[in-house]
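First up is the structure itself, then whatever we jot down about it.
The complex is shown incomplete by one protein chain, all other protein chains being positioned as in the whole.
And now, subunit A:
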Amino acid sequence: MMRFMLLFSRQGRLRLQKWFTAISEREKKKIIREMTTMVLARPPRTCNFLRWKDLKIVYKRYASLYFCLGVEDEENELLALEIIHRYVELLDKYFGNVCELDIIFNFEKAYFILDEFLMGGEIQETSKQIVNRAIESSDMLQEDDHSEWYDVELFG
């Protein structure tokens, strides 16, 4: 099971945080601080896995943005790495050639995508098409739009 996902920039600025278990605000801040220092201190060409307390930390850098996933001990590190990668693919497909700025300015969209992809700390849907269809159809909903058309779009 995943415990948290953090996105932060090379300067250590948090871009996105998702916590899958109940954690106090203080603990969250502490983890964020420790994760950024730990991951940013890693020299290049080292492996993408770390250990932190009883968790495995899997991180990957895409351009200027670090994706950092905290998973429980029994999880498979490589698979976690692919979870990150699939998330990046999803973002890429949605934003079209995604860059850090997309995520900064539209972070709520990034959250929505994440919610369709992961749920309760587990993988929910791995298909790019299905996730994107779900996001796009809710995006297109307007205030008075409860029509069947969107249902068709979303669930077809």
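Going forward, contacts are C-beta pairs under 8 Å (C-beta built on N, C-alpha and C of every residue); 3 or more make two chains touch, one makes a residue touch a chain; residues count from 1.
In this text, contacts and distances are computed from a predicted model.
J.: Per UniProt, what's the omitted chain called: "PIGS transamidase", "Nuclear cap-binding protein subunit 2", "AP-4 complex subunit epsilon" or "Vacuolar protein sorting-associated protein 29"?
T.: UniProt protein name of the non-displayed chain: "AP-4 complex subunit epsilon".
J.: Against the chain that's been left off, what residues of subunit A make contact? List them.
T.: Residues of subunit A in contact with the hidden chain: 14-17, 19-20, 22-24, 29, 38, 43, 45-54, 56, 73-74, 76-79, 81-82, 85-86, 94-96, 101-102, 104-109, 111-112, 115, 119-120, 122-127, 129-130, 132, 134-146, 150-151, 154-155.
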